[in-house]
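So, subunit A:
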Amino acid sequence: MMKLDPKIPPGPLETKWDRRRFSEKLVSPNNKRKIRVIVVGTGLAGASAASTLGQLGYQVECFCFQDSPRRAHSIAAQGGINAAKNYQDDGDSVGRLFYDTIKGGDFRSREANVYRLAQVSTQIIDQCVALGIPFAREYGGQLANRSFGGVQVSRTFYCRGQTGQQLLLGAYSALCWQIERGQVTMRPRTEMLDLVVVDGQARGIVVRDLVTGQMSTHTAHAVVLATGGYSNVYYLSTNASGSNVTATYRAWKQGAAFANPCFTQIHPTAIPPGDVHQAKLTLMSESLRNDGRLWVPKMARDHRPPEDIPAAERDYFLERRYPRFGNLTPRDLASRAVKAVCDEGRGVGPGGHGVYLDFADVLHQEGLDVVRERYGNLFEMYQRITGEDAYHAPMRIYPAPHYTMGGLWVDYNLMSTIPGLFVIGEANFADHGANRLGASSLMQGLADGYFILPYTIGHYLATAKFTPVGEDHQKSRAALQRATARISRLLNSKGCRTAASFHRELGQLLWNHCGMSRNEEGLKLALTSIPALREEFWRGVMVPGSGEAFNQELEYAGRVADYLEFAELLCHDALHREESCGAHFREEYQTDAGEPQRDDSRFAHVAAWEYREGASPALHKEPLLFEFVPPTTRSYQ
Partner candidate 1 sequence: MALSGLGLVIYVIFHMLGNLQVFEGSHALNGYAASLRDMPILLWTARIGLLSLAALHIVLAIQLTFRNRRARPVAYAVREYRQASFASRTMAASGLVLLLFIIFHLLHLTADVIDPFSADRLDAEGHRDVYGKIVHAFQNPFIVALYVAGQLGLGLHLTHAVTSSLQTLGLEHAAFNRLFNAAGPTVALLVVLGNVAIILAVFFGIVRG
Partner candidate 2 sequence: MKFTLNIWRQKGPGEKGRFVTYEAGDVSSGMSFLEMLDSVNQGLIAKGEEPVAFEQDCREGICGSCSLVINGIPHGPDRGITTCQLYMRRFPDGAVIRIEPWRARAFPIIKDLVVDRRALDRVMQAGGYISVNTGGAVDGNVLLVSKDQAETAMDAASCIGCGACVAACKNASAMLFVAAKVSHLALLPQGKPERTRRVRAMLEAMDREGFGSCGNHR
């Protein structure tokens, strides 16, 4: 029976982390050299963790499926990173960042974790500056800030529209240093396919060398997963096409609880989908909502060009519904508002899948040059993709799956239900509750990797007992066997449909029944359709080539196979959560005004799912206690 012990230190909120750090056992420097740690993934969380662990003296083996650690998808984050520096003296503080994050997450995250996140946020900025990250500066030479998605203070640090890139390259450069020093062994183009668990402890992973196809087992004293989120389960998302659920999903099958999988964030400002061949959705930075105004025609099926629609016949729906936050309303509410007006037939563009994001006012007030300086690269990107000029006509945008708040369950020490398996960054269920605020994912990834995991993993390594485990251990061989059998099964299934066609079908199914809004009927339908689709996949998928060579189609088919199982878990979770909170909107649970209705009496808990062979997953609940911020209705009106 799985036991969920969050291990939150008792006592005052402000000193929980300090006290935990003090009470932790340390590993002596001599022993660190003998301890091996595996880190899977080299995004912000993985790269910062691997470099810091290497610097502390552990022997780190680091894996990524990309050709270089620098290509992890953190690189694509545009907007910025939050920190409670209060450089602008606009009333920000650790407490306020904590409060905003708890509230933004619709009271479905742990107070202690979120407070710690807000605390270390300031250290992250200092660390990044020391690493040479060229943050935007004021004329006086000080760090510049902007306000970002759903908060009323300016606490976001940024590097133009490429903050994720710069932060990742910073972490990557630190990783490079540790590789040069021999502390980290880097294995790019290597994909994790299974987890080795011995005596209940995570002791290694099974990987496939994507160039040679060779399968091998790597063992260590602890395993850290930093493998990102699973938005690609929807097929079309803003994630990189390689982003996948495989590592976390396979860990789940080995006994790690998966928490809140139904909390998937749909970002409001992506470029609307075009034709069927489209392979990805492109995000337009949320910062556009600082100056752009969202609107649709008041009349349904109004096909006039936007410039012919007079102001009186336009509905600035975010400003109307959320007058206090207007166009800066948090992502979940904004996305749903967009969907609502499109469902009413008022959407614009092909298929009615889109709303206008209009810059006419700011262009008129501040001039073309100002707008060009602020958003030039985004306008260019928009033009390249759509062939339209947003300086003259409003942009069209539509929501797209973007980030997943759900992930493997971890305790306060970031350890999963399998001792020795740590999960960091987007891969864990962590700190964002039911909805993540803008510029918070970079903060969480780096907080976990630089400042939290390196402490907490030390305590585990200092206190756990280890038996010798190598490649030849029976459990290692069994894990290798499992992964190899799966590869053979894929290669031997000689159907005639491509993996992509199954993926697209699954994505459509999920988008329709477990997307921006969900209902019991749709979810139940999805839960019967998914297994059928999965069966068809194993009967009818075509994977050409061999397993002993570079084979991109084989890699992809393996990931799709996991999505086809994972999607079911996602729907189970969405079905169980009979309330609307954050990104999870159940149509049955809304107010008369169409606002989400949270149910704290029944659902103020983390839903952690346990894998059961041949049966539906088992639900375990970690109650969420709010000692410091009493839950209120999350109102942005």
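Basis for inclusion: all candidates are chains of the complex that A comes from, given by their letters.
To be clear about the criterion, a contact is a pair of C-beta atoms (placed from the backbone, for glycine too) under 8 Å apart; a residue touches a chain by one contact, two chains touch by 3 or more; residues count from 1.
Keep in mind the model is a prediction, meaning the values are calculated, not measured.
Any copy counted, the candidate of 1 or 2 that touches subunit A in this complex is 2. Taken in their complex, subunit A has these residues touching candidate 2: 48, 51-52, 55, 66-71, 73, 75-76, 85, 87, 123, 125-143, 159-160, 162, 165-166, 169, 172-174, 176-177, 179-180, 186, 188, 211, 240-242, 274-275, 277-280, 282-283, 381, 384-387, 450-451, 454, 496-498, 500-501, 542, 544-545, 549-550, 552-553.
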